[in-house]
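Here you go, one structure.
The complex appears here without one of its protein chains, the remainder shown in place.
Every chain is named by a letter (A and B) in the order it is written, and numbering of its residues begins at 1.
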Amino acid sequence: MSDYNFAYLDEQTKRMIRRAILKALAVPGYQVPFASREMPMPYGWGTGGVQVSAACLVPEDRLKVIDQGADDTTNAVSIRRFFEKTAGVATTTKTTEATLIQTRHRIPEEPLTRDQILVYQVPIPEPLRFLEPRETETRKMHSLEEYGLVHVKLYEDIARHGQIATSYAYPVKVEGRYVMDPSPIPKFDNPKLESEAIQLFGAGREQRIYALPPYCHVVSLDFEDHPFVASKADHACDLCGSNSTYLDEVIVDDAGGRMFVCSDTDYCEGRRAAGHLGRLAAPLGQENAA
Amino acid sequence: MTPLLQVKGLTKRYGARIGCTAVNFDLFPGEVMGIVGESGSGKSTLLNCLAGHLEADAGSVVFDTRAEGPRDLRAMSEPERRMLSRTDWAFVHQNPRDGLRMGVSAGGNVGERLMAVGARHYGGIRAQALDWLDRVEIDADRIDDRPTAFSGGMQQRLQIARNLVTGPRLVFMDEPTGGLDVSVQARLLDLLRGLVREMGLSAVIVTHDLAVVRLLAHRLMVMKSGQVVEAGLTDQVLDDPQHGYTQLLVSSVLQV
Partner (left out) sequence: MIEITALSKNFVLHNQGGAVIPVMRDAALAVARGECVALTGASGAGKSTLMRMVYGNYLANAGVIRVGDLDVAQAAPRQIIALRRDTLGYVSQFLRVVPRVPTLDVVAEPLLALGHERAAALARARDLLGRLNIPQRLWSLSPTTFSGGEQQRVNIARGFAHTYPALLLDEPTASLDAANRELVLTLIEEAKARGAAILGIFHDEAARARVCDRVVDVSGFTPGMIN
């Protein structure tokens, strides 16, 4: 154990954040302001998510941190180490074993359960920001439910590209009331926003927390004649052969060679361990031999 | 017949200065009323108080709503007022940049009010946008262009289409022909006149151009120093002005 208070933040700060979280859960989709603290990492590296995680962690928790679906990227590794050091909690890369998962830009493929909390790192919490730059005006639009402008953005997409080209941070309406930015997750993940787990969103620089309580109704906005599609690359995973996961495209040589792999590394490994093989996969444990 | 708009004792002060004071009038369905006066006479203040952009200090503005009949705007909640201004009202700004979204295509500009009141069928929204572009004489193939690529006259016509697409009953216009070439003005005036007649619109038009009100307005109010000094039938006020200020105004117009 280090000399830090449990999970870095002092108890008063954690109480303040927990109050914001409770309010956010009580008003799903509503952006609750909170007094975001300076954290020992730069803005944009998940300061909002880290503060929310710190306020939720208890010593018995098992923490998983993912960045773009992977457990082994810099951002994920450093945040995991941060909480190992400051909270001394157990960590894991297995989605099913984790009690609290902090994520950037993905929702795990494995359906979450009622015993889990998913914490999102959010860069810009305001879904109307790029349409209306004035904060006073966007607040008023939220309070009066004036959301026509969101559809103007989708209209422009279709007019220009023939379809809704927005592929991430796709706006949703929560419980028929607030329009919410689900953070920059791919729109493939939008259906997973209706979940058994508690989902918390923390924006550190913008000082906002919002939340989706379990089983909350989340609808991706669309047009009747251009319905929402949770699209993904039209391939199977080249490692585990899955047809139903979100894929990353990886350039493998300078001759145009590429492969598609699951962005959720834990899920992919689990499938390969169970014996599923993709087009380019060697059996697990023999990657280097190939 | 119930007036669409009844204004009584409307007063707006800016500290010690008077914006407009004790303004009274009724506007009936299908009527177009002009407000003229020099800069600083209070005509824009009055228009903004009527449209709910400014809060008046005293008096009442009663609008005959579709659902609940006559209601005082000053007693209405902000959501109700904003809903009115998206559906039953339109506001045409002098500078089209103030009334358009310059980063959004012409079709998106026209469609915004439809989407704001719940239209969710892309094809239907687009068809209505095309219909309105046609009515304001903008070619269909410009529907996906941004207003930044339009001339001043086209921008102003686009602003009108954007405002009228939800079939409002009352239109506020602030110097609608202000920044336009004379030849473009004529076309716009003809367009406005046709729309007012076909849609049975009521309108309040603020301008300092007496020729514009003669052609567009049924009735005329003349303002000076925040007060209405004369009101009546447009051609009567212009041809037989009773107040000294109106006589001065009318006799000051340059003849072509």
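Basically, a contact is a pair of C-beta atoms (placed from the backbone, for glycine too) under 8 Å apart; a residue touches a chain by one contact, two chains touch by 3 or more.
Computed from a prediction, not measured in an experiment: that's the story for all the values here.
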item	value
Neighbouring displayed chains - absent chain, whole complex	B
Touching the absent chain when the full complex is considered, from B:58, B:149 or B:248	B:248
Residue touching the undisplayed chain, where the options are B:2, B:148 or B:236	B:236
Touching the absent chain when the full complex is considered, from B:13, B:81, B:120 or B:187	B:187
Chain B residues that touch the omitted chain in the full complex	28, 31, 183, 186-187, 189-190, 193, 197, 214-215, 218-219, 232-233, 235-236, 239-240, 242-244, 247-248, 251
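We adopt the following convention: only the chains that are shown with their structure count from here on.
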item	value
Centre-to-centre distance between chain B and chain A (centres being mean Cα positions), rounded to whole Å	47
Partner chain A, residues of chain B touching it in the complex	78-79, 82, 86, 101, 104-105, 107-108, 111-113, 115-117, 120-126, 143-144
In the complex, chain A residues that touch chain B	144, 146-149, 151-152, 155-156, 158-160, 222-226
